[in-house]
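One protein chain omitted, others in place.
== chain A ==
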Amino acid sequence: MTDATQTRHVPDRLNSRAARIFKSWEALLLAVAIAIFVINSFASPYFLSAWNLSDATFNFTEKAMIAFAMALLIISGEIDLSVASIIALASTAMGLALQYGAGTPELVIIGLTVGVLCGAFNGFFVTVLGLPSIVVTIGTMSLFRGISFIILGDDAFRGYPSSFSWFGQGYIYWVFTVEMLLFVIIAIIYGVLLHKTNFGRAVYAIGNNPTGALFSGIRVQRVKFVLFLLTGLMSGIAAICLTSRLGSTRPSIATGMELEVVTMVVLGGVNILGGSGTIPGVVIAAFVMGLVTFGLGLLNVPGIVMSIFIGLLLIGVIALPRLWAMASARRKS
């Protein structure tokens, strides 16, 4: 006991940096990623090939771009389930512009603009009208893709210029794709934004206690609106990459991707109720999901079984720490 009369010294931190990293969710995920990598390299002789691994990254790069923005949104206590539909609408808008002779720069601008506008549309209903984001974005999920269906019907837009295919099919150097480069750049930007800026701190504060954040002088609605814009923008970038990679636009493009994005975010250790999570976690989760899908693909496992596996993985990884805690509590008593 310290003497009450002397000035109390409160230390900055109790746990060392190493201890915090070692005990973190990210460390556990990294172990899972390495395990999957090792299992895969034994299971298939084709796994450890640079070109095959390079192809495997397409399984997650586009989803991960959205997942980074989605991670911030979920940490702040909101969610956007319309991201895959934003891709459809942005891709349709690009295809439509193509029919009027738009070139690659115009296509990119249109893709990004539609993404941002869709994000603003979601953000308006959530932050200005105060509606729950899960309801708003389930609505816009149908709305955005519905517009795409009206424009295209059973048709598809094809004939994108060859310079446009650079985004989804191009290589920077050897096996390194343009999408990989974008993935790395976007990961770094979001990592810095969330962990190293005042904006990121506000996101955490809002997710933990929106009222307390408001009473601390944080412009809660403004921050949330920006997060919806960012998620829309990332969906726009993903739309450009995906359209470029496929070389065509159908209204069913990216169907169901929103759930894979949310899965990636949650697997990355982001609390679905908001308040906590990290970008490094989401990066590792992206690799885990990519490696699992790729490894199973090499073993000729059908897609439906793959989704069962991803589901089990998600529940397993989330249940593991809880089971661990229960077991160690039992050992103590």
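The working rule: a contact is a pair of C-beta atoms (placed from the backbone, for glycine too) under 8 Å apart; a residue touches a chain by one contact, two chains touch by 3 or more; residues count from 1.
In the analysis below, contacts and distances are computed from a predicted model.
Protein name for the hidden chain, per its UniProt entry and selected from "Heme exporter protein C", "Sugar ABC transporter ATP-binding protein", "TldD protein" or "NADH-quinone oxidoreductase subunit J": "Sugar ABC transporter ATP-binding protein". The residue from A:Q99, A:S162, A:T211 or A:N300 that touches the chain not shown here is A:T211.
Along chain A, the points of touch with the absent chain fall at residues 1, 4, 7-15, 192, 196-202, 204-205, 207-209, 211-219, 275-276.
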